[in-house]
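I'd like to ask some things about the structure below.
Yeah, one chain of the complex is gone here, protein chain that is, but the others are all in their spots.
This part shows chain A:
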Amino acid sequence: MTAAKKRRPRFPGLRLLEALATPHGIDRYLELVHPMLTIRGVRGEVTRVHRTTADTVTLTIRPTRRWAGFTAGQYVRVSVDIDGVRRTRCYSPATSQHTRGRFELTIKAHEQGLVSRWLHRNAKPGLILHLSQAEGEFTLPERRPEKVLLISGGSGITPVLSMLRTLADEGHTGEVVFLHYAYTEADVPCRADLLELTGKHPNLRLLLAYTDADDGDLSGFFDHTHLRKAAPWHAEAHTYLCGPPGLMAGVREVFADLGLLDRLHTEDFAPAPITVDAADATGDVTFVRAGRAAPNSGQTLLEQAEAAGLTPDNGCRMGVCFTCTTVKTAGCTRDVRNGELSTDPDVEIQLCVSVPVGDVAIDL
């Protein structure tokens, strides 16, 4: 978090340049000379592309000088223009937070993923990405816990891999176990790097669990046995977890059994299926600017808006990126992630994680 707060000193004479470039701003001129010349906007140039598994791509990115760094576990919003439309997704850097001047993103091409598939196919050195500053609360505490268990599955590996690399860079002496779930060995991103890193540091241990093969350190899905084998000291450790919904639910269940939920820290990187009972849905949803209204279907407001033929801006569809944030002018909504109710009028809500409770009016 501290890294994100640091701001570099302002460019000297910036105010004069901005006054001369009003109303467009200096970046709108500089970017036409070279897209990486921007003074205010954060951009990143892809300097290296490599593929460690068939369906992932790892991009090394050199950010512009405004980039304020990140803390291991945080994510960055990455935008690319695909067929004229700017698309934004959240990805967590996988490198150590102490690496200066560059970071890496490992991106898995999801079958339905427009951006991930596009990047997998088209990313090459020289590609310019639009970046946000790093965001997110899924981070290690300033005072590092002595014992750390890192659990990940699939492409959820990136934020915890960053934690592992960061701890290694810091010369952390406590025990760290990196437990990763994949279908088979061929699906583990950066496997060679992981082996090399854990080989160099005796206190770092790598455990690969395969759900579709028996040649891993563990096989099958996470359970009490896996936990005991991986980290018998889990009760005194802090555990950081990121992965697909099934893994998240499985780990939570085990930790709940053990009464250790307060030592489990999670990042939901894929949307958990939102279960709503249509029979419970009451009232109407009014889209004020479009002048449309429809009976509440019980789905999220983003889905209901789309069902009504509107196309509100959206990105992550899981409450992370705030792209779909819109003013609710009246009514009550519930946050599907935590059940929290929003009852005030004229407040901003995230459409993708809000369901209406009775009549709701949205400024769309």
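In this section, a residue touches a chain if its C-beta (ideal position, glycine included) is under 8 Å from a C-beta of that chain, and two chains touch if they have at least 3 such contacts; residues count from 1.
Heads up, the rule we're going with is that contacts and distances are computed from a predicted model.
Participant: What protein name does the UniProt record of the undisplayed chain give, "Chemotaxis protein CheA", "Act minimal PKS chain-length factor (CLF/KS beta)", "Hydrolase" or "Fatty acid desaturase"?
Facilitator: Per the UniProt record, that chain is "Fatty acid desaturase".
Participant: Counting contacts across the full complex, list the positions on chain A that touch the omitted chain.
Facilitator: Here the touching residues of chain A are 16, 19-20, 22-24, 28-29, 32, 81, 83-88, 313.
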